[in-house]
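First up is the structure itself, then whatever we jot down about it.
Here the complex is missing a single protein chain, while all its other protein chains stay put.
For subunit A:
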Amino acid sequence: MTSQLGRLIPQLRIPVQPKYRPLRNVEGSYGRLKNLRSTVTALVRDERVEMQYIRLDEARGYAERLIHDAILHGDRDTHTMDMANFWLTEKQLIHKLFKVLAPRYAEHRSSFTSLYKLPPAYRENDKGAPRGVLELKGNPFPPLRDGSTDRKHLLHNVLLDEARRQYRHKKYQQLAAEARAALADSSAEPPRRPSGD
């Protein structure tokens, strides 16, 4: 039964923390929800937000689910519309969700958001909770990571490349030697047979 029910809910395309994060708040669990709601709203509005990493990680799942539902059911579905109404506190963003984000991600096969950890920074009046950046994919901003991911000339990769090449060369030679031996055997067989007898 549970497995059948599970199919009705689209699976999240992000790794989900198995542990519940309370995100302590003076208003209790309602305050937690309010925080998450403002985070999701800010994400849909600005497409890139920077704040505490755990809060972003927690809000990310809700944003993903909201977009996925909007893609699957569209704006005619009552439940989806209710959810959009709840999670997006600025009501003009409901239009953005259905008219901009749902078409943008209709063909996507991976997650709709990216989450990055920021390096620890020195701040005077702060305990220094780890911070992160959450962004919607396909946003208009310049990319956070630089494109220089070319690592093939680094020393270890040069060494491994050459080791791989040598290994392949050895294997090919081995195969060629085996093939040659097999060929020699098959051509040598007929004359050998009488001598063997």
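In the analysis below, contacts are C-beta pairs under 8 Å (C-beta built on N, C-alpha and C of every residue); 3 or more make two chains touch, one makes a residue touch a chain; residues count from 1.
The definition used in the following text is that contacts and distances are computed from a predicted model.
Chemist: Name the chain not shown, per its UniProt record: "Cns1/TTC4 wheel domain-containing protein", "Protein HGH1 homolog", "Putative DnaJ domain-containing protein" or "Large ribosomal subunit protein mL39"?
Modeler: "Large ribosomal subunit protein mL39"
Chemist: Out of A:Val16, A:Val100, A:Leu144 or A:Leu160, which touches the unshown chain?
Modeler: A:Leu160
Chemist: With the missing chain put back, which residues of subunit A would touch it? List them for me.
Modeler: Within subunit A, the residues touching the omitted chain are 148, 150-151, 153-156, 158-160, 162-163, 166.
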